[in-house]
Structure formats: structure tokens, C-alpha cells
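All protein chains of the complex are present and in place, except for one that has been dropped.
When the chains are written out, they are named A and B in that same order, and each has its own residue count from 1.
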Amino acid sequence: METQPDLCQLVKDCSPIVRFGLLDDWLALARANSLWPLTFGLACCAIEMMAAGASRFDLARFGAEVFRPSPRQADVMIVAGTINKKMAGAVKTLYDQMPEPKWVIAMGNCAISGGPFVFPGQYAVVEGVDKLFPVDVFIPGCPPRPEALIDGILKLEEKLTGKRRWPRVKPE
Amino acid sequence: MNGKDTPLAPAPAAPATPAPAAPAPEPRPNPLAHLPLPFQTADYSLKGYHLDATVQPGQVVLAAQLMDREGFSLDTITGVDWLAQGQMEVVYDYFHPGRGFRAVVRARIPRENPEIPTLSQVFPGANWHERETHDFFGIRFLGHPDLSPFLLPEDADYHPLRKDFTA
Partner (left out) sequence: MIVNEPNPPGSAATAPNETFVLNLGPQHPATHGVLRVKMTMDGECVLRAEPVCGYIHRMQEKMGENRTYAQYLPNTSRIDYLSAMTYTHAFVGAVERAARIQVPPRAEYIRVITSELNRISSHLVWWGAFLLDLGGFTPLLYAFDDREMILDLLEGITGARLTYCYYRFGGLYNDVDETFLKGTRQFVLHMRPRLKMYRALVTDNVILRKRLIGIGPISPELCRKYGATGPVIRGSGVAYDVRKAEPYSVYPELDFDIPAFPEGDSMARYLVRMEEIAQSLRLIEQALDKLPAGPVMAEKVPRVLKLPAGDYCYAVEAARGRFMVRLVSDNKEIPYRVKLRTPCLSNLSLFEEASRGMLLADALALMGSLDLVIPDIDR
């Protein structure tokens, strides 16, 4: 399934038609700090997503612990796992069901590019979820650590608000 | 679902059924020698199974019925595509839940017209294994209630594990 990138870009530039300045900034801040993810764990990365929501890594600190089972109530879809050609239609339906504004985080190598399941002659895996719809944040790893998922969510918050609220940890 | 609380099951001190006898390291005598199937003993420490039989495709249902009567359970059914020999091999693995025996029954069918009777009337568990083998190899299991794709998409018409498959 091919997206139409030009149309998406055009829509992004035109919408919203009316901008409110400071109110937009406040809305962006509110949206960024209360992202409601869709429970869309497909494979191994789902377990690390659950671990990120559990007590040690605690996504609740960032406002994102309310995993919604229904796409109509979610605003970020964390695609955690491999997308299959059989599953691709269902994933696109779920994406279409989410109300605007919505964002997509591709978690794990499978969601970014098909992961370790790409080999010459492969017949079942969609090589990356960005072949189906636009993705905002890519989190590499197989599976990425829960801290990496949290960093991905913070990056999404930075994309929404333009500012990063939490200090960036510099690797030593 | 009655209204009273049933007492909690006690923590087990010993298994509910007698534990299976620990298998001896040297090959055991063939315990299925009384069956009319050509079982041969295999070296378990190399092969991972105790008994191995190659039968005609028309005999696999009879073999399954005999194994069922002996108390075996169906482990898995799979296929192997021998392209160079123009044949496909259907392999039936059995294990015994009580005695821990492992038996293998094999049958070879021609590659151009791969058909073999189904086991799903004897072992209902064969239903999914045969659907998967059909998905991967195109082997038709005669008498199977529903040979639609199991792991592949519903409209799949390709058989990926054949040696001449190209994506």
C-alpha cells in the first residue's frame, strides 16, 4: 500500500486553517503531556512496551500510561512488532480510525524496516510501517529498551511542543 | 458453578499419575513390534526419536489409528520437499505422554500430484498441522474438512516452502 506523501505534506501545511498562537502552544503542551497510546503490541516489542508501562520504567510519569484498546480513543499508535502482509489491512484500518491529531511511533527494527525478517525471497513481511502511513518517531532496537521507548515518547513531545521538557542524557 | 467455595487443591507432593520410567541410554527394544508397521529402532542420542517407519501413503491413516490405540499423541505433521527426487515426504511425529517414546512415520508422495489421506478423523489435532503443511507445500489432504490457508493470507495461492518457490 503506497501513501501519497505530497498530499500529506500539503494537508500538514494547510491545517489547522486558523492558528491561535499562544493557545496552540498550550494545546500542544497538553497533548504532548497526555498522549494516550493504542494497545498495539504485535510481537516481542510489545513486552518491552508493557515493561515501560510497569513499575520500574513507569510511563505514567510522562502522562502516557493510559493504553486505550480502542483506536477511537487513542492519539498515538505505538507500532510495536512486525507488520505482516495479512495484518497490513487491519493496521491501516486502525490508523484510519484514530481521530486527528494522531501520531505514530514505529518501535523496533521490524516496524522501521522489517527487522531481522527481511531476506531475499521473503513473502510475508511489510518492510516497515512507513510503507503504510506516515511515521513520526522511529525507535531502533530489537527490542528497544524501555528507556529507548521513553526517549521516543519524549522526542514526540519535542516534535509537538518544539521544546524538550526533560534533560537529554549524554552517553559517556 | 455452585455457590460454595470448593477447597483449594493441595500442593502436590507427588505427581498425580506415576512418573514415566527414566529411559535407558541404550536403544530400547521395539515396544511396537506387535504392530503391522515397519518400525525400526533409531539411535535416540543421535536422531532424537526411538522408532522410525516408512509406509505407503495409503497406510498413514491405519498407522495413526494404531498409534492412537497405543496411547500416542500427535506431535506434528510436516512436509519436506525433495525437489531433486521429484517427491515430497510427509513426516508424522508421535510422542507418548505416559512413556515418553518418540515415533516417526513417513510417507513419500509424487511432487506433481501431492495427495495423501487426512488424519483429522483419528487425531483432531491433525487439522491445523495439515492446513499448515498444505499452505507451505501444496500437499492436498484428501478428506480434510477445510483446507483453507492457515498461516498465509486467505487469498494466497503460493506455497512458500517449495524449493522452486520465488517470491
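Just so it is clear, a contact is a pair of C-beta atoms (placed from the backbone, for glycine too) under 8 Å apart; a residue touches a chain by one contact, two chains touch by 3 or more.
What you see is a predicted model, and the numbers here were worked out from it, not measured in a lab.
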item	value
Which displayed chains the hidden chain touches across the whole complex	A, B
Option from A:Ala32, A:Ala64, A:Ile78 or A:Val125 whose C-beta touches the chain left out	A:Val125
For chain B, the residues touching the chain missing from this view	1, 5-6, 8-9, 11-17, 19-20, 22-23, 45-49, 71, 73-76, 78, 80-81, 91, 93, 95, 97-100, 102, 123-125, 127-129, 136, 149-153, 160-161
Footprint left on chain A by the chain that the document does not show	39-44, 46-48, 50-51, 54-56, 69, 81-82, 84, 86-87, 90, 94, 116-117, 119-125, 142-143, 145
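Operating definition for what follows: only the chains that are shown with their structure count from here on.
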item	value
Centroid distance [mean C-alpha coordinates] between chain B and chain A, Å	42
Chain A contact footprint on chain B (complex, rising order)	152-154, 158, 160, 165-167
In the complex with chain B, residue positions of chain A that touch it	85-86, 121-124
